[in-house]
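Omission of a single protein chain aside, the complex is shown with its protein chains in their original locations.
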Amino acid sequence: MSDLSDLYQSVILDHNKRPRNRGKPPTANRVATGDNPSCGDNCTVYLHLDPSGRIDTIGFEGSGCAISQASTSLMTTLVKGKTLVEAEALFNDFKSIVTTGQAPEEISDLAAFAGVHAFPARIKCATLGWHATLEALKQPPSA
Amino acid sequence: MSDLSDLYQSVILDHNKRPRNRGKPPTANRVATGDNPSCGDNCTVYLHLDPSGRIDTIGFEGSGCAISQASTSLMTTLVKGKTLVEAEALFNDFKSIVTTGQAPEEISDLAAFAGVHAFPARIKCATLGWHATLEALKQPPSA
Amino acid sequence: MSLSPDLRLDFPALDQLVGGKPLVYLDNGATTHKPRSVITAMSRFYERDNSNVHRGLHALSMRATDGFEGARARAARFINAAHAAEIVFTRGTTESVNLVAHSWGNANLRAGDVILTTEMEHHSNLVPWQELARRTGATLRYVPVIGSDGEHGLDLDALERLLTPQVKLFAFTHLSNTLGVLNDAAALCAKARAVGALTLIDAAQSIGHEPIDVQALGCDFLAFSGHKMAGPTGIGVLYGKRALLDAMPPYQTGGGMVVSVTYEGATWKPSPERFEAGTPNIADAIGLSAAFDYLDALGRPAISAHDHALAQHACTALSELPGIRVLGPKSGQPRGGLVSFAFAEAHAHDVVTFADQDGIALRGGHHCNQPLMRKFGLPSTTRASFYVYNTEAEIELLVKSMRRILKFFAG
Partner (left out) sequence: MSLSPDLRLDFPALDQLVGGKPLVYLDNGATTHKPRSVITAMSRFYERDNSNVHRGLHALSMRATDGFEGARARAARFINAAHAAEIVFTRGTTESVNLVAHSWGNANLRAGDVILTTEMEHHSNLVPWQELARRTGATLRYVPVIGSDGEHGLDLDALERLLTPQVKLFAFTHLSNTLGVLNDAAALCAKARAVGALTLIDAAQSIGHEPIDVQALGCDFLAFSGHKMAGPTGIGVLYGKRALLDAMPPYQTGGGMVVSVTYEGATWKPSPERFEAGTPNIADAIGLSAAFDYLDALGRPAISAHDHALAQHACTALSELPGIRVLGPKSGQPRGGLVSFAFAEAHAHDVVTFADQDGIALRGGHHCNQPLMRKFGLPSTTRASFYVYNTEAEIELLVKSMRRILKFFAG
């Protein structure tokens, strides 16, 4: 099962078991939900931005496979302090990793997802939380 | 083209060229139309019955192939003077001829249609006028 | 009267390696494989008899018409319909249900009427009734699914209360694709008939597995797909009682279903042509006919016994795994040839991806049954579904693979 340990790297198994930033932060004023209708996975991301437009708080809820849970958890740790433009840049790196399997040297944890490229049907799992975060960043703040 | 001269017997070609009882008799008080929706053929039969329920006048209009025109023309000559029950008996003989290709000895002109049995798609053509006649016989008289 | 293991050789797709391992195909609830006789029936049609049907008088067209109408007569025999005219060819179960919902439903339902269905329906036998209720003002009610894990079934007491004279149609699945519950369709139809309701049976999951006799079941409509019963994709059947079909307005309109057309309007042929506008799926109807032949040659009671035994075996063996929830009927109650389960430790998609590496094809997800999954508090389950070619040895491989996954995720 060598392919599978490529896919389910220890970083992924760890984030799946102990997700970071799980839950709805009380200060959040932006929210977006991603659905993967073909499998029933879903992911809701909550954000709060500081005055300069940087994420100062992030949390997520929802259910899904190890790949989507771990990817969302890791993402929340990486986008904190980032603006929309910076988060988009990071997502582009991530997309390139999961579609090509190639990770640039300087990228560390995201590279754990390089194994996804061999499982094209799982790319949607890996990007579910990212899409929700970018959508929330583009929304106007509510309540 | 031996099969075809079986199908297009001289009786049939003759009735096709010179149809008997074509047109709408002025005394007719029953009418029924048969349609063959798959090919667009149609046939309208007009009847008048005498007090004992026998056909005393019959005529037909409509358009169709040689088989349907000739069969209807011949039919009009044979059912004159007949009741519903007698016409039905004759139609049963005819159906058996066109489906089996076997004609009983005593039946003369109808036997010309025995060749139809080798062309199952044409059976509907041969029976179009018969169906209209039987339907008209079962209707209440109008006008 | 059991199935011969040699029949595996009839199915070319089974003879392949997946990820280096022999394919163990346990996704038959989604679609089954096809025997060579079905594949060949279609190629042979295209190679010899290919032509359009009905309006042709040349040799190929007559052969094509005979093949297509022969398939209709064969379908009628397969489900013991009284007339070939009671068989309408559709794309599959989903289209069959939509046809009834639009044609019969729009013409016959109004505000105050009730459509009754159940909580265990596939989206294809659920959303069309929601939409019909919305269009007509009728009310949609659900017979609840009750029982804890491994004892699921319809709430038959609730059914008695829900079957009021306002119910115009009771639409229910014969065999649940998520639970494996096999409903007593004849009894359900009798209850509905007693209050004057029509019945529609979704036989998508049962048609290829259980003997089906529409006259014995006493249903008014029955819907199924060819691709779940060893037949091709793109073809299915709506069975309807003749008097009902002949009284229904058309669904789709166009060539082949009209008697007379003027620039002002048109008149319709009787069923089944009335419901088959346009060129039908001729080749696949002929392929479906070969599938009927194949299943009848195996013997349908033998198929049913085989599938039930595999499901029972899988159910028993999987139940012993740690942290597992197995859905479906109590043991002793009828269970169709499938088993659906969820692990506390591993998500269904991860399970399916792991199993695939062992050459085992499973399905993970909501199985087009979202509201029921929500009721159970499950985001998704893993389903293994069996067919004539599956073996006891394959169940052992399944269980072994599941153990390995649990170890990986527990580690």
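For clarity, chains are labelled A, B and C in written order, and residue numbers in each chain start from 1.
Following the convention adopted for this analysis, a contact is a pair of C-beta atoms (placed from the backbone, for glycine too) under 8 Å apart; a residue touches a chain by one contact, two chains touch by 3 or more.
None of the values given here were measured: they were computed from a predicted structure.
J.: If I'm reading the header right, one chain is hidden. Which shown chains does it touch across the whole complex?
T.: Within the full complex, the chain left out of view touches A, B, C.
J.: One chain isn't shown here. Among C:Ala283, C:Leu310 or C:Val388, which residue touches it?
T.: Among C:Ala283, C:Leu310 or C:Val388, only C:Ala283 touches the chain that is not shown.
J.: With respect to the chain omitted from the figure, which of C:His122, C:His209 or C:Lys241 is a touching residue?
T.: Of the candidates C:His122, C:His209 or C:Lys241, C:His122 is in touch with the missing chain.
J.: Specify the residue from the set C:Ala138, C:Cys189, C:Cys368 or C:Ile395 that touches the hidden chain.
T.: C:Cys368
J.: Need a quick check: the contact residues on chain A for the chain that isn't drawn.
T.: Touch with the absent chain occurs at residues 35, 37-39, 120-122.
J.: So that we can see where the missing chain sits, which residues of chain B does it touch?
T.: Missing-chain contacts on chain B: residues 1, 3-4, 7-8, 13, 38-42, 63-67, 69, 119, 122, 125.
J.: In the whole complex, what residues of chain C lie against the chain that is missing from view?
T.: 12-13, 16, 18-19, 23, 25, 27, 30-31, 33-34, 38-39, 42-43, 46-52, 55-61, 91-95, 97-98, 119, 122-128, 130-131, 134, 142, 225, 227, 232-235, 250, 252-256, 258, 260-266, 277-284, 349, 352-353, 355-356, 360-365, 368, 370-371, 374
Here is the rule we go by: only the chains that are shown with their structure count from here on.
J.: Sort out for me whether B-C or A-C is joined by the greater number of C-beta contact pairs.
T.: Most C-beta pairs in contact, of the two: A-C.
J.: Please work out the Cα centroid separation of chain A and chain B, and write it as a whole number of Å.
T.: Taking the mean C-alpha position of each chain, the two centres sit 79 Å apart.
J.: Round to the nearest whole Å and give the separation of the Cα centres of chain A and chain C.
T.: The separation of the two C-alpha centroids amounts to 38 Å.
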